[in-house]
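Here the structure is laid out as structure tokens; the discussion comes afterwards.
All protein chains but one are shown in place.
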Amino acid sequence: MEKSNDLQVMNNSEFNLDANKEKKKEKVIVTIRNVFVYIFLTLVAIFSFFPFYWMIMTSLKSEADFRQAVPGFFPRAEFGGFQWSNYANVLAGRNSVFGQILFNTVFVGIFSTVMSLIITILTAYALARMNFSGKNILFALMLGTMMIPGEMFTVTNYITASRLGWANTYVALIVPFLVSIYYIYLLRNAFMQIPETLYKAAKVDGITDMGYLVKVMVPLTAPTLISITLLKFIGTWNSYIWPRLINKQRAWRLLSNWVSGGFTQAGSSEPSNTLKMAAACITSIPLFLLFIFFRKYIMHGVSKSGIKG
Amino acid sequence: MEDKQVRDESLAVEENLDNQEMDNQELDDQKLDDQLDSLIEEAVLETESQKPRQKMRLESFKRGAYHEQGWLFVLPAVLLMCVFTFYPIINTFVSAFKVGYKPLDSAYELKWGFENFVRVLRGDTGTGGANFARCFWNTLAFTFISVPVSTLLALLISVALNSIKVLQKAYQTIFFLPYLTNALAMGAVFATLFNVVGTGNTVETVGLINVLLGRTADNYINWINLGSDIWANRFVVIIYEIWSGLPFKILILFSALQNVNKQYYDAAKVDGASKSTILWKITVPLISPMLSYLLITGIMGGMKVYTAVVGLFGESMGQEYEVGTMVGYLYNYIEKGETGYAAAGSLILFGIIMIITLINLYVSKKRVHY
Partner (left out) sequence: MKNFLKTIRTLSLVLVLGVVLFAMTACDGFGVDNSKKIIFYHTMGDSLQQVLETAKAKFEAKFPGWVIEHTQVGGYDDVKSAVVADLQGQTQPSLAYCYADHVAQYLTTKKVVDMSKYINSTEQITYTSYEYEMDGEDYKLDEEGNKIVASTVEAQEVVGYTAAEIEDFVKGYYNEGFATNYADYEKYGYSATSILTLPFVKSTELVYYNKTALVDCGIVDAAGKAKAPVTWDELWEDAAIIKAKYPDSTPVGYDSEANWFITMCEQNGWGYTSATEPHYLFKGEKQAQWLDTLAGYYDKGYLTTQSAYGSYTSNLFTKGVETGVTFSIGSSGGANHQKPADGTFEWGVARLPGSLQSDGTIAYKAISQGPSLCMFFEDVENAEEKALMTWEFVKILLEPDFLAAFSIASGYNPPRQSTFDIEAYQDHLNGTSITAAAARAAATMVDDFFTSPAFVGSSTARTQVGNVLVYAMTGQKTAEKALADAYVNCGGK
């Protein structure tokens, strides 16, 4: 970017005797600006990183260290120092179910993400590009549902799901959350950024709506779609209240339930916060890797060409 | 059936795009428009080559009036919503008008009316706990400070992130970390930052923020402890909200920036526009649909803030709900089994959010460039 910037400067400055001087001045400005950009980003980075750091450090503390009035920035020697055994305890304590619960979470995560993505794309496309009677009312209704707190849905949905016989099944964890208006709305806006002229051109060429959607719209909004994929997957991965309610059998639960399932230190019956944090760190690792994996697609979407008309 | 169709087609696109990518490498930035054209061209070619198969498949779409195909696209979503969204909402509506409705109470005598609303608004529900007016003002304060601030901050971060090369990936990863941080850790961190610990005699710690501000045991700011000012409490909640809202907003805006055509920037530079002019006159309008999305959904989400306050101030949301929020208010009544009041409260909240959103949409319509 900076390189092209310099080129621009060269191309556009009149080639008089001051050309070099101008260039130097420009360089200084760019450097200063960069310094500020990096300082700004670093400050925000510290702000963002600190709690994550705290989570990792807490997972390595002893319970006594955790309960201290003045918290330490790292596990302190006088309270036993680094407790790597926390991780071993967490995995050993529930070894018998960890594998099952991990499988549940991965399965439910992938399944609901993909299905939800398909529904989101179809709905967002129809709302963004197609004209059908009642479209505006439907969209308004959808937005309206975002205004009622989800807490009011829980009990009714719980009753519905149990009447359908979904208690202790994967269906119960997947189906009620397939429609996310937040993502439909997001994608609809992304679709609307693509100029309508393109659609008309495609129509003239005899491409069907489905064809246009899959071959043009989806590739062009790939960064947004990948963001939605990531967010939906993380959302499922971290869902907690619903699985706890509907799937009470341990074998049907998700990792977040496993995390808060009451790990206890040897010789104590009280839930241990540090063990819980170690479990939380373990469940964060796959999400972290997933983000690293998806990051390049978000940063370099299918095309850098904006096509806004 | 539809799933299969989409999958088939996506496989077809994949091949299509494989070619595309090869082309891509040879393409110059200046030739991006051609790229798009070829994209459509190939799509057309493919459609033609597969015409018999596709025709059959899409016959069903064409049967109705052309426009009404849209309903087929939204059908899965609408069906699911009928069961899992609209039905519970109707339930909520109905219970809001059942005076003093308690679902568990087998001796409850059904009586219709607006009394639940009146009692909620007057703060006279007879069972104590959270106060609606106080929860309302808290929620407004949280939302209308944290949402604009975090959206603006996210915009600046995304633009800054987009303009650098060195360490870009590292920064982007770090900015996403709050999304992966456990809520319990969050509460612990904020206690570390703001909690003052001490007896009447000695102060053991004034919290990291006070230390950074150069405050000591003699003149520390009481953020969250006993006897703290409501605005100090609100400030802490707002910081929490900004922090937890940033990753999502950065992700969305950064993705949106990837879709903006570089040619606009180049053109602007040719015209000698300054960086800030480019940002406000070109970048912001170009990604305005996403900004409007973030503001509207941010305010909707902000009006529903709850977990942040519970994480910081406990289930009682302060000593006695003084930092309570509107959803906290609903929870308070759900917990007591007083669903009638909770439903009435949620409809009032619905009304408030709707008014704000309508204003928001009206403004967006004028400002957002689709």
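Chains: A and B, in written order; residue numbering restarts at 1 for each.
Just so it is clear, a residue touches a chain if its C-beta (ideal position, glycine included) is under 8 Å from a C-beta of that chain, and two chains touch if they have at least 3 such contacts.
Since this is a predicted model, take the numbers as computed values, not measurements.
Engineer: Among the options A:Val30, A:Ile56, A:Val171 or A:Ala201, which residue touches the chain absent from this view?
Structural biologist: Residue touching the absent chain, from the options given: A:Val171.
Engineer: Can you say which of A:Asn34, A:Ser85, A:Thr145 or A:Ser162 touches the chain missing from this structure?
Structural biologist: Per the contact definition at the top, the residue touching the missing chain is A:Ser162.
Engineer: Footprint of the hidden chain on chain B, which residues?
Structural biologist: Against the missing chain, chain B presents residues 7, 10-11, 13-14, 17-18, 20-21, 102-107, 125-129, 195-202, 225-227, 315-316, 319-320, 335-338.
Engineer: In the complete complex, which positions of chain A touch the hidden chain?
Structural biologist: Answer for chain A: residues 64, 67-69, 93-94, 107, 110-111, 114, 154-155, 158-159, 162-163, 165, 167-171, 219, 222, 226, 244-245, 248-250, 260-264, 266, 268-271, 297, 302 touch the chain left out.
Here, only the chains that are shown with their structure count from here on.
Engineer: Hey, how far is the Cα centre of chain A from the one of chain B, in Å?
Structural biologist: The mean C-alpha positions of chain A and chain B differ by 12 Å.
Engineer: Mind pulling up the chain A residues that touch chain B in the complex?
Structural biologist: Where chain A meets chain B, its residues are 1-2, 4-5, 8, 12, 33-34, 37-38, 40-41, 44-45, 47-52, 54-55, 58, 69-71, 115, 118-119, 121-123, 125-127, 130-133, 135, 138, 141-153, 155-157, 160, 175-179, 182, 184-186, 189-190, 192-193, 198, 201-202, 205-212, 214-216, 218-221, 223-224, 226-227, 230-231, 234, 259, 273, 276-277, 280-281, 284, 287-288, 291-292, 295, 298-308.
Engineer: Within their complex, state which residues of chain B touch chain A.
Structural biologist: 2-3, 5-6, 9-10, 12-13, 16-17, 24, 29, 32-33, 35-36, 39-40, 42-44, 46-48, 54, 58, 61, 67-71, 73-74, 76-78, 80-81, 83-89, 91-92, 103, 153, 156-157, 160-161, 163-165, 167-169, 171-182, 184-186, 188-189, 191-192, 197, 204-205, 243, 246-248, 251-252, 254-256, 258-264, 266, 269-270, 272, 275, 286, 289-290, 292-293, 297, 300, 303-304, 306, 327, 330-331, 334, 342-343, 346-347, 349-350, 353-354, 357, 370
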